[in-house]
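Just one protein chain is left out here, and the rest sit where they should.
By written order: A, B and C. Residues from 1 in each chain.
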Amino acid sequence: GGDKAADAEKTKIVLLVKSLGNGFFEAVADGGVEAAEELGNVESIYMGPSSATAEGQIEIIETLIAQKVDGIAISANDPDALIPVTKKAMKAGIRVISFDSNISSGGREVALAPSDTNLIGQQQVKLIAELCDYKGEIAILSATAQATNQNAWIAVMKEAIKAPEYKDMKLVDVVYGDDAADKSYREAVGLFEKYPNLAGIISPTTVGVLAASKAIEDEGLKGKVQITGLGLPSEMQHYIENGTCGQMALWNPVDLGYSSTYILARMIAGDIEGKAGDKVDAGRMGSITIGPDGETIMGEPFVFNKDNIAKYASIF
Amino acid sequence: MNKKLEKILQNRELNLVLLTAVLLIAVTLRAPSFLALKNIERIVNDTAILIMVASGQLLVILTGGIDLSVGATIAFSGMAVSMLNQYNPSMPVVVLILLGVLIGTLLGAFNGACVAFGKVPPVITTLGTMSIFRGFTFVLSKGQWVTAHEMTEAYMNIPKGKMLLLPNLTIWAIVVFIIMFYFIRYTRSGREIYAVGGNKTAAHFVGVSEKKVNFMVFTIAGALCGLAGVMWTARYAAAVNETALGFELQTVAACVLGGVSLAGGAGTLTGVVMGALFLGIINNALPVVNLSPFFQMGIQGFVVLAAIVANVLMEQRNDKKLLAGRRR
Amino acid sequence: MKDIVLQLKDIAKYFPGIKALDKVDFTIRTGEVHALIGENGAGKSTLVKIMTGVYQPTRGSIFRNGKSVQFKTSHDAQEAGVVAIHQEASMFSELTVTENIFMGHHLKKASGMLDWKAMTRHTADLLNKLELDISPDTLIKNLGTAQRHMVEIAKALSVDAEVVIMDEPTSALSLKEVEELYKIVRQLKNEGKAIVFISHKFDEIFEICDYFTVFRDGQYIGEGEVAKSSIDEIVKMMVGRSLNQMYPKKEAKIGETILDVEGLSLPGYFSDVSFNLHKGEILGFFGLVGAGRSEVMRTIFGIDKKSAGKITLAGEVLETTNPGLAMKKGIAYVPEDRQEQGAILEMSLSHNITLPQINDLSDFGVLNSKREKNVTEEFGNKMEIKAANWKVNANTLSGGNQQKVVLAKWLATNPQILILDEPTKGIDVATKAAVHKFISEMAGEGLAVIMVSSELPEILGMSDRIVIMHEGKVTSLMNRDEADSDKVILAATGHGQGDRHE
Partner (left out) sequence: MSNSMEHVSQSRLISEASLKERIIDLVTKWEFILVVLFLAVVVYFSNASPYFLDYFNMMNTTFNFMEKAILALPMIFVIMCGDIDISVASIMALSSFSMGYASAHGASTGGIVIIGLLVGLLAGVVNGLMVTGLKIPAIAVTLGSSSLFRGISQAVLEDQAYTHYPESFGYFGQGYVGDSLVPFELLLFVILAAVMGFVLHKTTYGRKLFAVGNSLTAARFSGVPVDRIRFFNLALNGLFAGIAAVLLTSRIGSTRPNIATGYDMEAITLVVLGGVSITGGKGNIVGVIIAVFLLGYLKFGMGLLNLSAKVMIITTGFLLIGAVLIPELLNMLKSWRKLKKQQQD
């Protein structure tokens, strides 16, 4: 609650994202603003470096420390590199949580994962399996080799595919498109070249899934090579509607920004400690329970297909 | 070898042909399908944009300058045109292409004006505009992307269709090559570029205006980036803020491999095209050869470096032969 | 009286801090070779640049056939029929001879495309006319100094101009080319063209010029007919006093051998070059341009790496060498191309002069400005360098003064062996006499001097012995008393086999 004191100073909550110019994070920012408006005395600030580097994020955190903001929620470019500076921020009395792409324990109080890592990895495998009838060669097209959340999901996928129902499927390769359209496209084409019998690609990154869909379309492989991954509905609408991509998943970035802001606001107000077991009243998201080591899960990734894509494309 | 061909291909270019052959053999040994006709067509098509932009970069480097803003110019013009396409789906693609070229031309002209009339060195100007143009791309798009759903079929088909058995994008590159070749070899302005880059005092003495030439090369480079912006966004069906990030280094690398002197005054278009193709082969081969993806960056660096070293060594040997033969 | 084609009235040209020209009048007439004479820095080249639109005058007017004109660029001047061969090298070394000749006025086909065939043909004709045996497709960087200069001349001739200005055209040419040039100048004159000829060599002026104008310190001093004047008179106008001795060679005691070169070779440039040099001796090196003299000197100094041969310095064999080492051993080399190799144009005079011995002028690598100042002033003044102060950049000096800076910088190192490559190229008479006197004095004090020169009187007047090279080989070695111009030229052209002395 914010109406305890009539202080003119609003609580400053910063959403620090990986980089600017990404539709996903723009939607996160919308969620932050929505929560701030509901909470009333909160000012939601959206920031990010101009390119996705940990060094750039550190620079921003240093200035946030200097202006004594109240809380920072970070989608981290590196789980480890930010720890010293976030520790410094916490020492200066700033509450720090991470969301989406998390900081390792010790560098934040709460880590809000959009979904459970295992859940995401398993779901990705299931989505591609459904698309290619549980058989054939599968490859993964990731972002950069250093993207931690991607790497965690890939590790789960490698395990998940060993399950008996996937016995006719084989994970043949993991390649990296560095979140650049041209490189991702080239890597996708390289996969078709290297594996003439390729049945499907999983690309758990918005740039990758888009570029791979385009490559499949251009090479005339629609229907032969399936694609799924994590993509933004507004960006993938074309390929889902024309059937290149049968289905894909994503959590709601608006909710992510919304929940992060709520959690931080509650922590700053002293409503909760931010410790395991705390229950956060997060507005329309209901109650969120903070798990062990501060790790918290927002919900299940949502699956998009021909039927529902148009509805969500207008939101994020 | 045929004398005429030898004249067209200077020593350096012959060397590069040789190096490219070695590279192709090495790749084919690991991935036999690489040399298939379809794949070669694909490599050329994939390199088409690099060829366009690198030929603009060539002009700038010939004057002794460098254009570090090409990536940002591509991003801005690509984004602007994609948004035009998004909000006015009825606008004909010819108009869109022309607008793309126009926008690129204006950005290039800004660079050119700073260099020619403001006497700001090219590196500083374009280091600055590299940030400025990319920043404005963000401001223009408000951080959003334009993707396939917002683009018209016609727009996405600009580079995609086929004509005369070749993909449109390849044809665009060939047309750019022919025009640039004609411009460089058969017009006064084209030759004046070499004059300014070769010897500024001498150029001044024969009435070549350094200002005009500097302004011109940046403007042309910008125009080609504008065209490339349209091609890029249409080809990948996505206009994003990070389009062509770091592309400037690729164009410079194509020039360096093609034997263009960074001091200005020396270099040929054919060399640059071959340099670009060499890079295109590496880019397309790396995903195909069976190597850990973590080795890609190192191998790319190694191959580029090795090619540059081999090129230089072969040339030094040629020079020695030339000298020894001169006076018996 | 002949027709006036170009007239300059009350011309002034100011550079920040200096008045290069002030209140200058200059008149050029058809069918006349007009010598423009003046000391280094008198403003001759500046005037040339004003006449060709390279510089804009600060004040004054130019009249072409009586009509006032303005040359905004050299293009305008060219359109008006005024072309120049400039003093500074102005070649595009990565381009072909054809392209160098036609840069700025390429020939076009009716279609608007450049007509390379026609240009190549024209170039071949021009080269023929100048009796130059090079292909139009040769890159300039593969040409020697003299050939480059000839191409510059060809360039000027490629325009059908009425006024042809030549700013020290002979300074890098050797006998054969100079003869060729005279022929051309006379031919142009007969065709009714006006020629402006700038030179510091009086024999040339008296040979081909009809009329002269003298400048001093940026101002007009006087003019007259060459035939009715004497060297003395002109020198007096130029310098303000008369000069007596041009080649003041002093008898010097020849000491022991200090440098012994045996079988030195550099493929493509020279082979099997042997000679020795004694203390107190001036050893002249003569040859046509391109004979390879400069390369021999560069090799001794360690710029180029020898492929064979032995260099013995004061009894010690130098295995490999580099300029730093050569300097340590007491060798100084004044290179022939002062713009490229000699002076560092964007550095101050003081920094230029002290550069070769900067290590010795410092305390453990830390600069000592006092010592630098002393050396700069001592040698700068000795060479009578004219400049606003020692802090100005070398590129603000006139050509001749730049050469003096280069001389000063090497003399300041107190060498044991001084190698001078075309030391008086582009230097005015007064300074030339001073330089000669200086060299002679230094030799008298025991310095061993090698003097490469393409100027025969200088070689004959100054040398104790003369080495003559032809196409990379030593063809002859003569003592001072047995050398005469005929014998030397014969040996330099590869004919007559002079006696070889050791």
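Quick notes
Basically, a residue touches a chain if its C-beta (ideal position, glycine included) is under 8 Å from a C-beta of that chain, and two chains touch if they have at least 3 such contacts.
Because the structure is a prediction, the values reported are computed rather than measured.
Here the chain not displayed is in touch, across the complete complex, with A, B, C.
Here the missing chain is touched by one residue of A:82, A:265 or A:282, and it is A:82. Taking the whole complex into account, chain B touches the unshown chain at residues 114, 118-121, 123-125, 127-132, 134-136, 138-139, 249, 252-253, 256, 262-263, 292, 294-302, 304-305, 308-309, 312-313, 316. Where chain A meets the omitted chain, the residues involved are 20-21, 45, 47-51, 53-56, 58-60, 62-68, 78-85, 104, 144-146, 151.
Chain C residues in contact with the hidden partner, per the touch definition given at the top, are 12, 14, 16-19, 22, 58-59, 217-218, 303, 322-324, 326-327, 333, 335, 340-347, 351, 355-356, 358-359, 362, 365-367, 377, 380-381, 384-390, 409.
In the analysis below, only the chains that are shown with their structure count from here on.
Mean C-alpha positions place chain A and chain C at a centre distance of 73 Å. In this assembly, the C-alpha centroid of chain B lies 43 Å from the C-alpha centroid of chain C.
A separation of 35 Å divides the Cα centre of chain A from that of chain B.
Looking at chain B, one finds that none of its residues touch two or more other chains.
Shown for chain A are the residues that touch two or more other chains, of which there are none.
Within the complex formed with chain A, the residues of chain B that make contact are 31, 33-34, 39, 42, 46, 134-135, 137-138, 141-145, 147-149, 160, 232, 236-238, 240-245, 283-284, 286-288, 290, 293-294, 296. By the touch rule above, chain C contacts chain B in their complex via residues 52-54, 73-78, 84, 86, 88-95, 99, 103-106, 108, 112-114, 142, 267-269, 471-472.
Contacts from chain A toward chain B in the complex involve residues 20-23, 25-26, 50-51, 145, 174-176, 179-182, 185-187, 189-191, 193-194, 207, 210-211, 214, 218, 234-239, 241, 313.
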